[in-house]
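The other protein chains are all here in position, but one chain of the complex has been omitted.
Chain lettering (A and B) follows the sequence in which the chains are written, and residue indices restart at 1 in each chain.
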Amino acid sequence: MNIIVCIKQVPDTTEIKIDPVKGTLIREGVPSIMNPDDKGGLELALRLKDQFGANVTVVSMGPPQADVIMREAFAMGADRAILLSDRKFAGSDTLATSYALAGLCKTLDYDLIIAGRQAIDGDTAQVGPEMAEHLGLPQVSYVCDAKKLDNGNLLVHKENEDSVQVLEVEGKCLLTVLASAFEARYMTVSGIVEAYNKEVEVWNADKVGYDESRLGLSGSPTKVFQSFPKAMKAPGEVHEVSEEEAVELIVNKLKEKHII
Amino acid sequence: MIRSFAENEVKPLAAEVDEQERFPMETVEKMAKLGIMGIPIPKQYGGQGGTVQMYIMAVEELSRVCATTGVIVSAHTSLCMAPILEHGTEEQKMKYLPKLASGEWIGAFGLTEPNAGTDAAMQQTTAVDAGDKWILNGTKIFITNASYANVFIVMAMTDKSKGTKGISAFIVEKGMPGFSIGKKELKMGIRGSATCELVFENCEVPKENLLGQLGKGFSIAMKTLDGGRIGIASQALGIAQGAMDETVKYTKERKQFGKAIAQFQNTQFQMADLKTKVEAARFLVRSAAWKKDNGIPYSADAAMAKLFAAETAMEVTTKAVQFHGGYGYTREYPVERMMRDAKITEIYEGTSEVQRMVIAGHLFK
Partner (left out) sequence: MELKDYKNVFVFAEQREGNIQSVAYELLGKARDLADTLGEKVVAMLLGCGIKDQAQKLIEFGADEVIVADCPELKDYLSEQYTQVVDQIIKERCPNIVLYGATTIGRDMAPRIASRLKTGLTADCTKLEVVSDEKSNGEPQFRQTRPAFGGNLMATIICPNTRPQMSTVRPGVMQKRQREEGRQGIVTNFVPKFDTSKFKVKLVETIKEDKAMVDIADAKILVSGGRGVQNKEGFDKLQALADVLGGQVSSSRAMVDNGVMPHERQVGQTGKTVRPNLYMACGISGAIQHLAGMEESDFIIAINKDKFAPIFSAADLGIVGDLHKIVPMLTERLKKEIEK
């Protein structure tokens, strides 16, 4: 079985701070990590590899610095790593990104593509399903369990808000998975030693061959009109009032905040 | 990788391991799976083929959250596997290293005796040649990992008349006739590491378990300790870094007189000094490890690294408790444990005084 896993290098958003004066993101000193859901996806691929034997190829689109997560993937157990890196991809929205990654996948031999549900820097959850459409593959998103059946099909659990759907998928498909369902293994020491002896293949756009009007900023239907920091929290208010008034205050606040 | 392992698997147990004085066997098993128990051992002996630098970074990261776990790995690697790798015969290496490096077995080292601490030359344990075997008699104390170890590197006097040149090294296995583990020490810090006596009563050790040449035991022990010191220096460095991290976090959260205590200049200046010392310790430690990796003599470097890292760890942890105030003195925060753990790094594998002797010895030779 040949499995492709899509991974992305993201800033650890829990460490991100906003410059209170300029209102911009402070990126300095923020560690870059493999996106957690993608790591869950790699874990699923490696579990399938452990059980049935598989060739696991990780693919990513990003700057050359993303080399680090590719090596991390090697150290966890991936067999091959391809990093799509080209200025032509700069400014891609989800559609342009999915087009680029799908184009790369088309040049590879695969039975299954796994992606993370969403990346913590964008939280869109769109690249996976958009790729599946470009590739004409069936998809299952929010995957919390996946098994291979004797007939070769996959039995996949999709986690919804109130239920789990058990789905049987025939043939090639694309899954997007939840990190919480696939606790990623640690890299091993020998994996780390070997990761630096393996080659991360860096591909540019020409190597894949694209309709270039669909790449990068020009290939992105959505544009960022403006960005701004989340409004700062105003200092709180404290009231010493009757119980009835207190309830009234709370209910009004909850309504104002759309919590009820 | 080691950091996330340490954060997720080791840190949650640190307080409990300390509180209950419990050897974290489950952590050792997990570390074994990941290859942490055999980092700088070549692949042909079942190790991971990593470098000393990788190994000491692992000890640092583990010690950052749990000094007990750090010393388990350090004693196992530097004091047991390293002398076998460096002084053992091919047969000894093939017999012991794969099981040790895979973490199936745990290693320990026995040099210190009730009357031979810093003055290690005063060994009273004896080994007598009985034809097809060695007969060992005596007691070793303060042995890290003792009650969980399967393999021990033990120093014993084979010829008292020759002084230090009469000391030899032996590989002793758990279960050899006449060998038993004595009482467990109740300690101030690193309370999860099993520190016990080793008792030899006509203990029979096979002939082929002599490590290195006859009479070279003291030299092997000193070389082993040179390497071990880089491990302990890393442990101290990890403790210091852990206390720094906790203090930075706490002083940013804790508000007094209307502002975070991190905003007071006293906090900032003291922390800046501590940070500088921690970084300096890190460079000493890494430099010693780099030299060992590259076959450059590192004995003085290891001593300087251990001396400085240990004293830095003690200073940082003491101040960390101070910054935490009353809370720092309670077990709700880890800094009091770190302060207790830090103290031993100034004592074992050569006290700070011994390190100064080693450094001075190189200086004035």
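Here is the rule we go by: a contact is a pair of C-beta atoms (placed from the backbone, for glycine too) under 8 Å apart; a residue touches a chain by one contact, two chains touch by 3 or more.
Predicted model only: the values in this text are computed from it and were never measured.
Considering the full assembly, B:E332 is the residue among B:E7, B:E104 or B:E332 that touches the omitted chain.
The omitted chain makes contact with just one of the residues A:P31, A:G53 or A:P221: A:P221.
Considering the full assembly, A:V241 is the residue among A:A90, A:L108 or A:V241 that touches the omitted chain.
Within the complete assembly, A:E159 is the residue of A:D38, A:E72 or A:E159 that touches the hidden chain. The set of subunit A residues touching the chain not shown comprises 11, 13-14, 16-18, 25, 93-95, 98, 120-134, 138-142, 155, 158-171, 173, 220-230, 233-234, 236-241, 243-244, 246-247, 249-251, 253-255, 257-260. In the full complex, subunit B touches the omitted chain through residues 253-255, 327, 332-333.
Basically, only the chains that are shown with their structure count from here on.
A straight line joining the Cα centres of subunit A and subunit B is 41 Å long.
Residues of subunit B that touch subunit A in their complex: 1, 4-5, 33-36, 38-39, 43, 48-50, 54, 58.
Residues 72, 75, 186-193 of subunit A are the ones that touch subunit B when the two sit in their complex.
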